[in-house]
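Note that one protein chain of the assembly has been removed; the remaining protein chains are unaltered in position.
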Amino acid sequence: VTICKRVITIAALWPALCLLAGPVLAAKESGAKSEPAVSQATQTCLDCHVVATPGIVADWKKSRMASRTPEMGLKAPELERRITAKREDIPQDMRQVVVGCAECHTQRAKKHPGSFDHEGFRVHTVVSPQDCATCHPGERGEYSQNLMAHARGNLANNPVYMDLADHVNGVQKVSGGKVVYEKPTAMDQAESCFYCHGTEVKANGTRTVTNPDLGEVTVAKLSGWPNRGVGRKNPDGSLGSCTPCHTRHQFAIQAARNPATCAECHKGPDVPAYKVYKVSKHGNLFQALSKDWDLKALPWTVGKDFNAPSCAACHISLLVTADGAVLAKRTHRMNDRLWRRLIGLIYSHPHPKDPDTSKIKNADGMRLATTLDGKPASQYLIGEKEQASRRATMAKVCLGCHSDQWVDGQFQRLKASIKSADAMVRASTREMQEIWRAGLAVGPGKGSPFDEYIEQLWIEQWLFYANSVRLASAMIGADMGVFENGRWNMAKNVQQMRDWRKARQGRAK
Amino acid sequence: VTICKRVITIAALWPALCLLAGPVLAAKESGAKSEPAVSQATQTCLDCHVVATPGIVADWKKSRMASRTPEMGLKAPELERRITAKREDIPQDMRQVVVGCAECHTQRAKKHPGSFDHEGFRVHTVVSPQDCATCHPGERGEYSQNLMAHARGNLANNPVYMDLADHVNGVQKVSGGKVVYEKPTAMDQAESCFYCHGTEVKANGTRTVTNPDLGEVTVAKLSGWPNRGVGRKNPDGSLGSCTPCHTRHQFAIQAARNPATCAECHKGPDVPAYKVYKVSKHGNLFQALSKDWDLKALPWTVGKDFNAPSCAACHISLLVTADGAVLAKRTHRMNDRLWRRLIGLIYSHPHPKDPDTSKIKNADGMRLATTLDGKPASQYLIGEKEQASRRATMAKVCLGCHSDQWVDGQFQRLKASIKSADAMVRASTREMQEIWRAGLAVGPGKGSPFDEYIEQLWIEQWLFYANSVRLASAMIGADMGVFENGRWNMAKNVQQMRDWRKARQGRAK
Partner (left out) sequence: VTICKRVITIAALWPALCLLAGPVLAAKESGAKSEPAVSQATQTCLDCHVVATPGIVADWKKSRMASRTPEMGLKAPELERRITAKREDIPQDMRQVVVGCAECHTQRAKKHPGSFDHEGFRVHTVVSPQDCATCHPGERGEYSQNLMAHARGNLANNPVYMDLADHVNGVQKVSGGKVVYEKPTAMDQAESCFYCHGTEVKANGTRTVTNPDLGEVTVAKLSGWPNRGVGRKNPDGSLGSCTPCHTRHQFAIQAARNPATCAECHKGPDVPAYKVYKVSKHGNLFQALSKDWDLKALPWTVGKDFNAPSCAACHISLLVTADGAVLAKRTHRMNDRLWRRLIGLIYSHPHPKDPDTSKIKNADGMRLATTLDGKPASQYLIGEKEQASRRATMAKVCLGCHSDQWVDGQFQRLKASIKSADAMVRASTREMQEIWRAGLAVGPGKGSPFDEYIEQLWIEQWLFYANSVRLASAMIGADMGVFENGRWNMAKNVQQMRDWRKARQGRAK
């Protein structure tokens, strides 16, 4: 057992530590079947970190990864299997040990620019999807095709969206009656939009920080860190992060399946999915009954393990019926079950073909999937056939509990809600265009369309209200689509914009 | 056992199916006491639907109705009894079988205009309170006197409220600087106000939908469907629906008693009851401790089964003390414990005598329970004596845990909050009337009072803010009555309306 040199203060605790570490070590040494082995390297990490960061060590010990080796995982029947790697693709020295500190934080160190020397190991802080892909290449492959893996670039590489972000996060300076927007700092962007979209984490050597117990500690010098955004760009060049949903270091599947996990990014007025879910019958039952459900079961049996879907059930999970038939295949490319984009845009449109949406250009040359008048940039979007196929995939999930009639009826409602929401965005955009034309605000071509008060009203029409209305219908939680940033607000907003214009045009209609 | 002819794809699953169905059938055939019988008709439904809609079959199997016959329910001691029908009023062939698919979806088919032929049965999709009344006539009778059973008509039959709904849900068209409200479509109304209030479900023969597995399926052609609104008008003419609270197909009492169930319609800014509850001490304790409470117990014992009320405890449930004394009788006519209306109106007023509020006319001939100046239409409202009686009924619930002094003090606070909220609605209405008088907006008599921006500000005063303030006091959750759509917003709104008027009148006070 290596004793960390710095941890002088823990010397006194050594006997207690040994007691704690005892069973694990014993198991490792005897190779007892009931306690799978911990690698020597991971054990060395644990010896110090049980003192240095006791919370995450204890958290990890509760994880499935801490008590199962890849070899054990590979033996599970197909529907229960969590590992998508082939046996031969998992490094030999990893197969017979549990997945611990060293397996994730040192194994691919040479491929991580941010790696640094730490207590005799070459360690990297930022575990990337490429690391997880050692055992889970299927999920990693799917997720890389998921819009969310591209969430950072889809914002950072799109000048239209960045213009908006800059006018949300840039500090305004008022002097002499003028207001000037400053460029937002990297810190402010990281703590705002890119908290969820993901930062670009870059490694620049090492730096020293002061630990209250251990004194000076050498760590990697990382910019854009900490961050757990879904589209994070990692030092190894990979996109995305698995831990926003599969939270380190317990990686509990019941947490990934809990709507509160999705809520971390999908609750605000721009993406009120969680709020809609909560007032849907699905969310109602989740809150009222889920303490008696089995959120850990694999496969996940409709009606038996749970009686109303969480976000994961409809969008990601492998679902089976009580007789073992597959109702839906697991997918980490969530667009597999989504045919139309409802949020994060001006008008709703068919899903983009490519998860990198920064390439899209509309007929007016703007990097948007529709023009300001609502015309879709169809060459970038999936066609009717693909839409129908995805709709049918989602319908199968609905039909697990609902009749054909019911599902068909609700899908018609959704279509109608999308149409009305888009029409109300059109109304507000026409007002905005009239205002730009009249010179009452400075619009696209001449300045930012996102920096004046009247423009901010227009933004809320599509960024907040139309999203709520579409999601309220898609997820059947009407209470969040009427008076809570919904139809009421769409109606009022058009009137407010008109009122604003009339006041400035001498009330001449 | 009838095999559904269409389900060719399930043939391969038959052995699995039989295995699943086995125990039920066995029980049925042997008539074993421990497993009450499933009717032949219901078993036929289950044989196919365990494949066609596995989720709801499994859900129903967890229900109390799936494991108890009416006969068993009738034997329960009075305080534990869930059935209010007399034995002789329950059809003989239903008494000895559990309550399954056929018992609810076929039994009264001839009284349901929407019934259609389906696999040898005459089936109706929309189960109505009349169906539930077979065993639960007491609850049905009470509920039919509850305001909620009339929620659809109270909106649809009131031209004042429909004028508001039309200007919330109607798409606005902007062209040539003009804005025109279109009439909202039935779909949009159904997905907005009537989602909670309830649609009118009409049957018009049958139609064909395509199931991904089964191909073409004949179903009832229903307009206004799906819907689970509390005041739904059913094809059989009855009003209301039991499933918004007693959610199909588990009908779990612990869900009906869970505040998340009420939240489906009582969370938005127009009825923020759930939000207020959550920040009340009651809601606080529910969140913190209810996992250790017994939300299934019947009768429901104060202090033993639960330590803080959920919505149902104060408004509906039969409550007893540890010594078996009845603290409150169960009622599905919630107004039994409510003396004053706090929401869904301009000014607070005593509860209406009749749950059909569309008949009410104020002194100015408008279908409102008060005039715009606040004068109540007293002939339609309960008197002092009835108010006092209902207040005492609610007080008894409070006194289960609180001292006389405490309850008296809080009721005084509520009275004061109502007075102040109504006064602030009065202030904003006076501003509105001044604006109408000055010709700055087109008011009642000349046009809709609900379609212009300044009118929308006025609407928010009573539809959102005054409601929050009154409910925050009634349910003791002040945090939702001050800065969250509460007193702050009432104060600011009056100032904003005045500011708007002054700007248009050259700032002459």
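By letter and in written order, the chains are A and B; residue numbering begins at 1 in each of them.
Heads up, the rule we're going with is that a residue touches a chain if its C-beta (ideal position, glycine included) is under 8 Å from a C-beta of that chain, and two chains touch if they have at least 3 such contacts.
Source: prediction; values computed, not measured.
Residue in contact with the omitted chain (choice from B:Thr243, B:Asn307, B:Gln387 or B:Ser448): B:Asn307. Taking the complete complex into account, A:Ala263 is the one of A:Ala263, A:Ala297, A:Ala392 or A:Val442 that touches the chain left out.
Touching the missing chain, out of A:Ala76, A:Val179 or A:Val326, is residue A:Val179.
Summary of contacts with the chain left out: across A:Ile83, A:Val279, A:Leu463 or A:Met497, the touching residue is A:Leu463. Although one chain is hidden here, its contacts on subunit B can still be listed: residues 278-281, 283-285, 287-289, 291, 301-304, 307, 321-325, 327, 392, 395-396, 399-406, 408-410, 412-413, 416-417, 420, 423-424, 426-428, 430-431, 434, 472-473, 477-484, 486-488, 491-492, 494-496, 498-499, 501, 503, 507, 509. Within the complete assembly, residues 13, 16-17, 20, 50-59, 61-62, 125, 167-175, 177-179, 185, 187-188, 190-193, 195-196, 209-213, 217, 219-220, 222, 225-226, 228, 247, 250, 252, 254-255, 258, 260-261, 263-270, 291, 451-454, 456, 463-464, 503-504 of subunit A touch the chain that is not shown.
Methods note: only the chains that are shown with their structure count from here on.
Between the CA-based centres of subunit A and subunit B the separation comes to 34 Å, rounded to the whole angstrom.
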